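Structure in structure tokens, see below.
Note that this is a trimmed complex: some chains were dropped, and none of the rest were shifted.
By letter and in written order, the chains are A, B and C; residue numbering begins at 1 in each of them.
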Amino acid sequence: MARVVVDVVMKPEILDPQGQAILNALGRLGIEGVSSVRQGKHFELEVADDVEDADLTKIADTLLANPVIEDFTIRR
Amino acid sequence: MSRPAVDTVEVAATSPSQSQPFKELGLNAEEYQRIKDILDRRPTSSELAMYSVMWSEHCSYKSSKVHLRQFGDKVPAEAKDILLVGMGENAGVVDVGHGLAVTFKIESHNHPSYVEPYQGAATGVGGIVRDILTMGARPVAVQDALRFGPANAPDTARVLPGVVAGIGGYGNCLGLPNVGGEISFDPSYLGNPLVNALCVGVLPADGIKLAKADGPGSHVVLFGARTGGDGIGGASVLASASFEAKGEKKRPAVQVGDPFAEKVLIECCLEIFAADLVTGIQDLGAAGLSCATTELAAAGTGGMDVDLDLAPLRDETLTPEEILMSESQERMMAVVTPENLEKFLEVCAKWEVTATVIGTVTDTGRLVMRWHGETIVDVPPRTLAHEGPVYERPVRRPYDQDALNGEHGNGLPRPKSGEQLRATALKLISSANLADKSWVTDQYDRYVLGNTVLAQPEDSGMIRLTDRALDGSGEADLGVAVSVDGNGRYTRLDPYAGAQLALAEAYRNVATTGARPLAVTNCLNFGSPEDPAVMWQFAEAVRGLADGCQQLGVPVTGGNVSFYNQTGSTPILPTPVIGVLGVIDDVSRRTPMALRGDGAQLYLLGDTRDEFGGSEWANVVHGFLGGRPPKVDLTREKLLADVLINASRDGLIDAAHDLSDGGLFVAVAEGCLRGEVGVRLVVPEGLDPFVFLFSESAGRAIVAVPRTEEVRFTDMCTARGLPATRIGVLDILESAIEVQGQFRLPLSELRTAWAATLPDLFG
Amino acid sequence: MVTFPGSLDDRDALRAVRLAGAEPVPLWHGEKWLSDVQAVVLPGGFSYGDYLRCGAIARFSPAMDSIVDGARQGMPVLGICNGFQVLCEAHLLPGALIRNRSQKFICRDQAVRIENAGTAWTADYEDGQQLVIPLKNAEGCYVADERTLDELEGSGRVVARYLDGNPNGSLRDIAGICNAEGNVVGLMPHPEHATDPLVGPGTDGLPFFSSVLRALVGAA
């Protein structure tokens, strides 16, 4: 049993309205010094040790992320 | 994993003196003693958990029961013709003909919505929808009545968007059209917003399901979501008080909703109902399993055996006490005969809904629960479900009531010149309470299911129940109309009249669209019942509502009481929210609010008096609350409704809109903006322009009458004795509201002022 | 007409198909395939709660495999709203649909222009015809890379465009697109809710359903 973390973020060229909204909110909160916010998804999976990295990659780019608009990173 | 020892009936019998945290669970010493007398031993911690939630204000109605009885005592004669199920069940059921019945109910989720606005509001919708489903009905529409602190208060900017997104997020995902509601702002709601959700469902008149466990040997099936530690903050004291080693484990006070699970649960249940596979069914809401098991048993043969450890859990560390108190959403309990069980489980499997047999119906008159073989609960179910404590709380007219009614505010400076009237009109129409609500309502799906005949901003939502368009029979389609209304300021000035004015407005809104009002549901939002002044407001409001329903001939079919709505010791404005349901035999005859028809005559129905107590004008312009609310005349309301209904059936009017908050000008403005037509208004003889435009006299509506029907319409009004005053003519070329001799307000300017307010506030 | 768990506008779409004079066949997402189906509508809603990404999970239901094959062989497929999202997730259509620029669910009567009346689903319209049909979604913002967008424009595969203001931030105001063959169309607004004036803004949506009917009858 191991915990695997997959982070999914929008490709840089795709606009990210959620991140934008947060950035504006920061302004209203009067917080300085944050120049950009991007929001993505964070997955925590409990996987059996015999699960191959290849399987994890498959999970990430067929299900957890949509490669058309998103990039992902896997941390085992 | 070794299980922590549990407090069994055996242990309880032999350790009578063990101290128990009944106070922390909200029970007082007398109540605790009563439990001991009932069981004639100390309760086990599981039993204590059950009694504490079942005897809570929320579940037992211990402070309100003595007052709510009036709804039954004063039930109008009309009720017997239409009422299939009255108060007391999950929701009342009304016969609407054509073999169809309609069930509807409104419920509050105020406190959770303050803590976690999105999830609080979302699970509020989920809860009321399950109540409707439990009656055997397909939910077909929702409405929401909302109250927030001042629109420009920072915390309102936190709560309102979350609440609206939550109601939309859950309702939209369930595929239920949102067809109306209301939203208004007042400082008294800042620390205690109101989120009341209403749901309407349709079922075959002979397909009603009830919450009772009949027939010894039948299976008790728990199905839907797994049970987790949702909304059981209270139970932690038990966990630590029982012999469990590791004490404090923080449990969340809020529940998280899973609308997808609920959508699947709805379709699954409807398939089960259609195949007639259950003898009784109950949703799991407040008090979760405690409530479902005791109410099913109490209403049925009388006994039930449950193996609590069979309940599917989301969190394996839950103790039995926590399982019994958990308010995890999207769960139902059904009573299924042995021969139907297999079919029942098949349907659940098709929808991928977890279903587990956890018990059996018995005739022992006892509800017995086991935990891995050990008996942890052995109680007479009625003592939890129906025989909880009942209090006759002291009532006392608030000390400031006379002063409040005394300051009539007649001295408040009123606009005189046309210029001043124009400025007042703009100020009112752009105030948060009267401004365009589409920032809110555009976040709700009003089209899904394809039967929405009318939705916000119409006077009431209207849903088509039959669909004969396709079977070629060419017959008219049946529909129901629903409206919810409430006015905290009126109710503060006079709770008896305030409740009746809310009822009258909802009743009027339904009739305005051409539907015949049939039945009433209500959500009574008040402060602490332990405050005699609040209790007086409550008692007066209930008395007013009961009398009003009797006079109007519309029975109360159900509702909900929400107490302890206060910040510190300051209660909210007393806020009874009243929902009225009506029926229309031919939905194509509905009357819309959009003023239409070039040259059509605009008529004002009813009497206009100098009535500004609790008005939006006094509130917005002077921040003043005092005097008396508008006069209530229910005979007149009934007459007005008859005229509006007949006029729609006979096609005498093109449009109608009820007059309420803000008075005539606001109603005319809403009608013109929606119809994109101008109007030339004439101030009637002997009426002061200011009173004409802004008074909030009840029992009034405006109607647009095509020239061809004018005589027939006015004759009908004269014959019935309803005052109908011609106040203007519609003009599609003149895109402005012109009040002759006073002022002219272009629709474009009006629309900007009206539409900009909420977007400017909430983005 | 495919119903996934969480499909919502399936009944409405069935009704629209019937109003157009065709015989709708309800398909359960778990069913593998129905040989006698001639065209498929993927309705709106929140399949699987729209969890993860809209349409991401529905894409893997059994029915989808055969629908993808059918589509590749030229069977007309219309994805409405959530159905559009499923078609993108299944790579039958390029690009993707993300959260509305406003962050909010939007329900409103939307003006759109038909840009390509040549598809199986739009033949009964004129090029450039303007319609008003309900739009209701939270993830309606169409995105794709510039190359894809130019390709869509160049080959006339933008089927419908928003008018009078872009409601959700869709690139190039795109409301609907089709595949190269024109048999697969994805559309954000809901034509099935504009087929009966009593319960919708009008009847502007009906031709989507009559178009495919004529296409099939013509072909037969």
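Throughout what follows, contacts are C-beta pairs under 8 Å (C-beta built on N, C-alpha and C of every residue); 3 or more make two chains touch, one makes a residue touch a chain.
The shown structure was predicted, so the numbers you read here are calculated from the model rather than taken from an experiment.
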Express the subunit copy numbers of the entire complex in terms of the labels on the chains shown.
A x2, B x1, C x1
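Keep this in mind: only the chains that are shown with their structure count from here on.
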Please report how many Å separate the Cα centroid of subunit A from that of subunit B, as a whole number.
40
If you average the Cα atoms of subunit A and of subunit C to get two centres, how far apart are those centres in Å?
28
Touching at least 2 other chains, the residues of subunit B are none
Give the residues of subunit A that touch two or more other chains, as numbers and ranges in rising order.
none
Given the complex with subunit C, which residues does subunit A contribute to the contact?
10, 13-15, 17-18, 21, 63-64, 66, 68-69
Over in the complex, which subunit C residues touch subunit B? Could you list them?
5-6, 8-9, 11-12, 15, 18-19, 30, 44-46, 48-51, 104-108, 134, 136, 138, 190, 192-193, 196, 198-200
Residue ranges of subunit B touching subunit C (in the complex, touch as defined):
165, 168-169, 172-175, 258-261, 263-264, 267, 350-352, 441-453, 464, 467, 469-470, 587-588
